[in-house]
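The other protein chains are all here in position, but one chain of the complex has been omitted.
Coming up: chain A.
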Amino acid sequence: MRARPSRQALLYLGVVLTCGVLLFPIYWLVITALSPADSLHHLPPKFWPDVPQWGIFREIIEQRPIPLWLGNSILAALGSVGISMFVSVFAGYSLSRFRLRGGPSLGLFILTAKMLPATLLVIPLFGIFRQLGLIGSLWSIILAHATLIVPFSTWMLKGYFDTIPRELEQAAMVDGCSPLGAMFRVILPVATPGLAATALYGFVLSWSDYAYARTFLTNAQTNWTANLGITTMKGEYITNWNQISAAAVLVALPIIVIYLFLERHLVGGLTAGAEK
């Protein structure tokens, strides 16, 4: 049955409005970056600069160690995702496959860690890292981010493993695999979309962190992540919002590119994991 035209038009209008609300901040960020500093406070606002300042990007890269900050962010994200995936794959698989005494409550307990606000954990983590001598080191935020990523990704992977029939590893075991061999040779390759979606989720979580980096890395400039670096561009008396916006665009770019490339797999991964 076809929807009536008026209904369909309303539907499209809804989609356009939603997209507008979601995309406007990004659009405004780009406009702010490309506008000359003195035209930002004009009223009425300009929705496209007369002369877009494309040189702003080169300017800020020359003035600030943005590649270093991006590199640190990438290292922190890769490190925390690596650790989280290693832990979550085994944890999620066990929760999905083995009947453990207290298994369901253990799973819920893991999830409660995700419910705690990051700011609540900052102080105890600071104490721990200071004793370990990790304050100022990238390892501090790698470990701190992992504590945030592990609970959620464990659950996400458990959900994904639940959708993979047990018969697959049973068949692998009859074919001569050990239980661990069946997991590595059959289940993990089959779960690739779920693994990719989970890893990307962790990557974004780490990439967008500010609170931990601000707390653990403030006194170690060479280890600043991109988000922390950008906030230092705000002056006490004068703030060049176009420079900050340009830096923000550069920091957002890698994630957007990754999403564009993986979008098809990610949607497949997330929905397949959500089924059941």
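Everything that follows uses one rule, which is that contacts are C-beta pairs under 8 Å (C-beta built on N, C-alpha and C of every residue); 3 or more make two chains touch, one makes a residue touch a chain; residues count from 1.
Basically, contacts and distances are computed from a predicted model.
**Student:** The chain that is not shown, which UniProt protein name from "Heme exporter protein C", "Carbohydrate ABC transporter ATP-binding protein (CUT1 family)", "Cytochrome C oxidase subunit IV family protein" or "Pyruvate dehydrogenase E1 component alpha subunit" does it carry?
**Tutor:** From the listed options "Heme exporter protein C", "Carbohydrate ABC transporter ATP-binding protein (CUT1 family)", "Cytochrome C oxidase subunit IV family protein" or "Pyruvate dehydrogenase E1 component alpha subunit", the omitted chain resolves to "Carbohydrate ABC transporter ATP-binding protein (CUT1 family)".
**Student:** Using the touch definition up top, pick the residue from A:V30, A:L78, A:V190 or A:A211 that touches the left-out chain.
**Tutor:** The single option touching the absent chain is A:V190.
**Student:** I'm checking contacts with the chain that's been left out. Which of A:I61, A:M173 or A:A220 qualifies?
**Tutor:** The single option touching the absent chain is A:M173.
**Student:** For review purposes, identify every residue of chain A that touches the missing chain, sorted by number.
**Tutor:** Those residues of chain A that touch the unshown chain are 165, 167-168, 170-178, 181, 186, 189-190, 192.
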